[in-house]
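Heads up, one of the protein chains got dropped from this complex, but the rest are sitting where they should.
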Amino acid sequence: MLTYTIRRLLLSIPTLIFIAFVIFMLLELAPGDPMSQMPLTIPPEVKEKMRLALGLGEPWWVRFPLWLKQFFIVEPQYWIDSAFGTNFADGAQRIISFQSRSPVFDTIAERIPQTLWVVGMSYVVGVAIALPIGIISAYKQYSVFDQAGTFVSMIGFSVPPFFSGVLVIVIFSVNLGWLPSIYDTTHEVVDWDTFKFQMQQMIMPVMVLALQTTAQVSRYMRASMLDNLGQDYVRTARAKGMTESVVVMRHVLRNSMIPVVTVIALGIPSIFGGAIITEQVFKVNGLGQLLIIALQGSDIPMVMTITFLLAVLIVLMNLIADILYGVLDPRIRYD
Amino acid sequence: MTDLSMPSDTPEPVEKTHNQWWDVWDQFRSHKGAMAGLIFLAFITLFCAIGPWLWDVDPGKLDIRNKDVRPIYVAIWDGEAKTSWARPMGTDHLGRDIMSNIMQGGRISLAVGWTAMILAILIGTFVGVISGYFKRLDWALMRFTDLVLSLPILPLLLVMMLLFRDPLRAAFGPETGIFILIVAGIGITSWMQTARIVRGDVMALKEREFVLAARSIGTPPRRMITRHILPNVLSPIMVSATLGLATAIITESALSFLGLGFPSDFPTWGKILFDSVDRMTAFPERVLWPGLAISLTVLAVNYIGDGLRDALDPRIRGL
Partner (left out) sequence: MKLKTALMGAVATALLAPMALADAHEGERGRDGEVKIIYWQAVSIMNPFLSGGTKDIEAASLVLEPLARYDETGMMVPYLATEIPTVGNGGVSADLTSITWSINPDVLWSDGSAVTARDVQFTYEYCTAEGGGCAQGAKFSNVESVEIVDDKTVTVNFTGPAPNPYQAFVGHESPILQAAQFADCLGPRAPECTDANFMPIGTGPFVVTDFRVNDVVQFEANENYRDPNKPAFASVTFKGGGDATAAGRSVMETGEFDYAWNMQLAPDVIASMAEGGMGVPVSAFGTLVERIEMNLTDPSASQPEGVRSTVAAPHPFLSDARVREALSISIDRDLLVEVGYGQAGRATCNLVPAPALYASENTACLTQDMDRANALLDEAGFMMGGDGVRVNADGVRLSVLYQTSTNAVRQDFQALIKEWWEAIGVETELRNIDAGVFFGGDPGSPDTFQRFYADVEMYANNFPGTDPQAYLGAYLCENIPSPDTQWQGENINRFCDPAYDALWAELAATADLAERGRIGIMLNDMMTKESNVIVPLVDRGRVSAHSTTLGGVILNTWDSELWNVADWYRTGDNR
């Protein structure tokens, strides 16, 4: 297993460089221009000068290695410099966003708190609710709990967030006035009152997002548990006199986890780039919103950096999932 | 003392040849949820497919004088609401009839939803099974999956539109051309999760004893996959199919929000829902009907999937 892990990690590096190249070429090919956000009153010659100032005058085989160098060499130098007070970077140019002319990584770092607070928390909540629902639904198949769970999770999944988000805002913010409809990213939690406010402004987006996650994870959990509950070894375990909880939680659950682990692992990168619509509806202004604004404004350095970070997460999460398969089911062999 | 009787000369009645699929149907029928789902799905498909011939109001026809008509049931609790039997579900802010829009929208949404979902399931299952079964291809296929997962959807769809919209439009006409483009776009961006899940299950299944036994009697890989592996990974595929249908319908509405979907004179359930969110408090029925249509369709497919899985599982059938 260890050699497998090391081999996978080493092979990830050329994979990621290749993925970065494909993303870069895709962005090159895609229509869209950073000047589209500028008013039409700016004459074309001025727009052309602006494009050149952004560095778009260079051909792609100059810009891509430049980005690679900035991402892998210059940026880490800056981090080491700011952490240890050294001066490796020596004024080299960092990756600069077209829209804000400021370093991309600074902006990403600004967004991490609200992304983790809202989207990350909703993911944790969603998974935490989904697992018991899936297990109980499978154990008591076709009971009232199962039917209700199925109904709620299917409705929750098929109702898009641009609707459910607005619906909860209309109910809880406009009509009842209990909760704020716009997320305050500058809010700092220092005492109980501020914590209460943070919870108040978080609860709607977290619930809307968690509903999507819960629906998916609980369905896969239930289906997988149903497959395993009918197996012979379950009958054997019961015949041996084991309690139901041991049978279900220790034997069946572990064997049912494989599809669930896949879905959970694949969902983690989506925390950082997937909740685009919900973030926009609640003005959470996390990484998803940053990505969509950058895409619409054709801010290539920002899009490139964020999608590459997501690619790194995806490759990493898939590796972790594969390792977990081996842990959950020792019969699975990679070597 | 028992008399050892001779075997009688009357021939035993020969059992009728039993079709396995009738058993499956019987088992399916006993699943109440699945039957309800099947009936609803048949109803909504007929409603959308045949409805426009029976209710021949043009969904695109504007009628400003009769805009904002409420559905007829509103008259039950609000006597002065503007309602009309000619427009049972009401009209929108430009006077278009909502019922014919739901029918027409249903045609497109269901067509896009089913086709994109089937495409995604086919690709995902194929990649997942091949990758899980043949270790040599696993690494390359999974890295390809990682690549497609990492690609940002918006530029990818923009590039597809750029490259293929005009040739498809010239070859198939505007509506069919964009239909193919959207179905392809949704299909090739949603198969990855299915592939990973199927691969995981296939890898676990491959090590089971019955597979070992089948291999030891010389079963070729092709038959191994179709006869032994595939039927046992049906569960996650069914779940993927259900979730995939909902995702396809909703993704289509997100695409039209970005200008990448059907032109604005082609209604779809997701688009009707999206356009009505702004006026949700004043006209809740405009979000209720498309939302209900999507949710109930997904629910129906989910129950059918449940029923199918139970029906195809010989252990439940009692054999």
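Annotations for the structure displayed:
Note that the chains are named A and B in the order they appear, and that numbering of residues resets to 1 at the start of each chain.
Going forward, a contact is a pair of C-beta atoms (placed from the backbone, for glycine too) under 8 Å apart; a residue touches a chain by one contact, two chains touch by 3 or more.
Since the structure is predicted, the reported quantities are computational estimates derived from the model, not experimental observations.
From the set A:Glu58, A:Glu110 or A:Glu244, the residue in touch with the chain omitted from the display is A:Glu110, counting the whole complex.
Checked against the full complex, the candidates A:Leu54, A:Ala237 or A:Leu316 give a single residue touching the omitted chain, namely A:Leu54.
Of the options A:Val74, A:Val281 or A:Ile306, the residue whose C-beta touches the omitted chain is A:Val281. Between the chain not shown and the residues A:Thr5, A:Gln77, A:Gln147 or A:Ser173, the one that touches is A:Ser173. Subunit B meets the missing chain through residues 60-62, 64, 93-94, 158, 162, 166, 170, 174, 257-260, 263-265, 275, 277-279, 281-282. Considering the complete assembly, subunit A touches the hidden chain via residues 29, 31-54, 93, 96-97, 99-103, 106-107, 110-111, 169, 173-174, 177, 180-182, 185-186, 280-281, 283, 285, 289-290, 293, 295-298.
Here, only the chains that are shown with their structure count from here on.
Per-chain CA centroids place subunit A at a distance of 25 Å from subunit B. Across the interface of their complex, subunit A is touched by residues 33, 135, 139, 142-143, 145-147, 149-152, 154-156, 158-159, 162, 192-193, 196-197, 200-201, 203-204, 207-208, 232, 235-236, 238-239, 242-243, 246, 249-250, 253-254, 257, 270, 273-274, 277, 280-281, 287, 291, 294-295, 297-299, 302-303, 309, 313, 315-316 of subunit B. The part of subunit A that touches subunit B in the complex is made up of residues 11, 15, 18-19, 22-23, 26-27, 29-32, 142, 147, 150-151, 154-155, 157-160, 162-163, 166-167, 170, 174, 215-216, 219-220, 223-224, 226-227, 230, 258-259, 261-263, 266, 269, 277, 291-292, 295, 303, 307-308, 310-311, 314-315, 318, 321, 325, 329, 331-334.
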